[in-house]
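Okay, structure first, notes after.
All protein chains but one are shown in place.
We call the chains A and B, going by the order they appear; numbering starts again at 1 in every chain.
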Amino acid sequence: MTETNLSRDRPSLRDWLEASTAASPGQARAQSAWRGWKRLVANRAAFAGLVVLVLLVVLAAIGPWLTPYDPLSQNLQERLLPPSGRHWLGTDDLGRDILTRIIHGSRITLMMAVLVAVIAGPIGLIVGAAAGYLGGWFDVVAMRVVDVFLSFPSLILALAFVAALGPGIENAILAISLSAWPPIARLARAEALTVRRSDYIAAARLQGASPLRLILRHVLPICIPSVVIRVTLNMASIILTAAGLGFLGLGAQPPSPEWGAMLASGRQFMLTNWWLAAAPGAAIMIVSLAFNLLGDGLRDVLDPRDD
Amino acid sequence: MTEPLLDVANLRVAYPSHHGFTDALRGVSFALGRERLGIVGESGSGKSTAGRAIMRLLPPKARVSADRLLLGDTDLLAARENEMRAIRGGRIAMVLQDPRYALNPLKTVKAQIMESCRLHTGASRAEALDRTLAMLEDVHIRDPRRVADLYPHELSGGMGQRVMIAMMLMPSPEVVIADEPTSALDVTVRGQILDILNERVEAQGAGLIFISHDLPLVGAFCDRVLVLYGGQVMEELAARDLGRASHPYTVALNDSLPPLDHKVDTLTVPDHDPAWLVGQRP
Partner (left out) sequence: MTAQTPGLEIEHLGVTFGRDAAQVHAVQDASFQVASGQSYGIIGESGSGKSTILRAVAGLNTEYDGVVRVAGAEVPVPRDRDFFKVVQMVFQDPYSSLHPRRMIRATLMEPLEIHRFDRSDDRIAGILRDVGLAPEFAYRYPHQLSGGQRQRVAVARALLLEPQILLLDEPTSALDVSVQAGVLNLLDGLRRARGLTYVMVSHDLRVVAHMCSRIAVMTGGRIVEELDADALRAGRAEEPYTLELLTASREATAPS
């Protein structure tokens, strides 16, 4: 009893977050986020994915100051060195430190993944939610467009766009976004369809809410969790597509340390100097896996119910 | 009443929660003979948990314990999972609330009842078909051959529940657990379905556990009633005495129902006295 009294005298942040009733909107939202966080931590695999991604962000932010080498300057005396104490992941055919290039490349990879998500996520979300809720001709037109996009494999589609727009990292981002929004739109539409006949939408209509308000305030919040999960899971394939474009010479151009481009140039040395291809390959794999694990775990986190 | 069909003593169910365990059932005891035993309670009272615990259908994380859980000579708590599979649907049958969800939507009525028959009695196809049609007739389906070829979504609520009863009672179970079997049905159909259920159970000499939230219905249909609240039996009484119950909870439940024969100004809202639950869990 004394213990609870003590903690009541000095309310800690934890008490505030775990109080059975919230006293303000901010506290209610914070509590909701806190419960989601606890569910995420409880899911080991998802938490591991999150840790990897946080490390990646930290690495991308401060990594360039941690290595003594430059990602671009060549040193032909030290070309094709195997991993060692001086070059942890070895050097490539132009004598550049591979670890340094991977660290710098993480910025490119992260930027591409985030930009694609920021472009494709909202487009897919809004088109899908509007199509599902409004129905009628808008639904028909939007979904036929989606069908056209979905009838091509995303890498082929991205290839076609890049071929038309010209190679380069900005165009690669645009191309991947164009191929990434249709599946999101289809998912959002499916979610919207399940709620358009629900009582709470009917109740909001009876308050006089306009269709725009209904879509933005009522339908979107229902679609967002599954779209966030989907986009997170898609991050892996976005990274792979970006790497694929880089590998084919249509994304980032040499000497940019983009992982896919590194993998491509390391390919010719695969049999003699394996680390040139293995290092960027492993980086792509680990980050893709981390996004997949996190996306899977978000399913639990974004479920609003108490457990 | 001679040997009970089902003997339950101090049945407890608990679920793991943030702080140790949360009790869903706190020591429920009863013996079931060839009779209609009603278990009434509100949501969260544990009435459905009791039925599922007997069938061993609770999720694996549930902690089930009892001093006795006997079906005839069989100890249901000690039975292995493959033995339980033969008992479920064979010696204990369960009739659920909504036939739309309890029947397989992709199979015809005939296919489902025949499967139940062959699984538990090992009858041949021809034999199973004969018995299926006979059983459909027993649940007062006028045109069994036509209904046998329908899919569940083509059945009305009442018809679906008849099919469900036919299917569940096919292997001549010793105990039938009916969990809210009429709650999804219209008032005018309820009576017929209960009559059919009762008729079949009596004809086969089985014991019936009737789980419901509907006090008047249980009072009219059952022989004996357990009133459950908070996972405990508040009161056990003969069904005809339900209107003259002594426990404050049963009395309050009775009073909270709008009366049909006279006008009242305000309805009684039951208070839940925590004292009713004290003294059970150590």
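Keep in mind that, in the parts below, a residue touches a chain if its C-beta (ideal position, glycine included) is under 8 Å from a C-beta of that chain, and two chains touch if they have at least 3 such contacts.
Keep in mind that this is a model prediction, so the values were computed, not measured.
Across A:209, A:248, A:270 or A:286, the single residue that touches the chain missing here is A:209.
Within chain B, the residues in touch with the undisplayed chain are 42-43, 157, 186-188, 190-191, 213-217, 219-221, 239-240, 242-243, 252-253, 256-264, 266-270. Residues 21-25, 27-29, 32, 198-200, 202-209, 213, 217-218, 221-222, 304-306 are the ones on chain A that touch the missing chain.
We adopt the following convention: only the chains that are shown with their structure count from here on.
Our note on geometry: chain A versus chain B, Cα centroid distance of 49 Å, whole angstroms.
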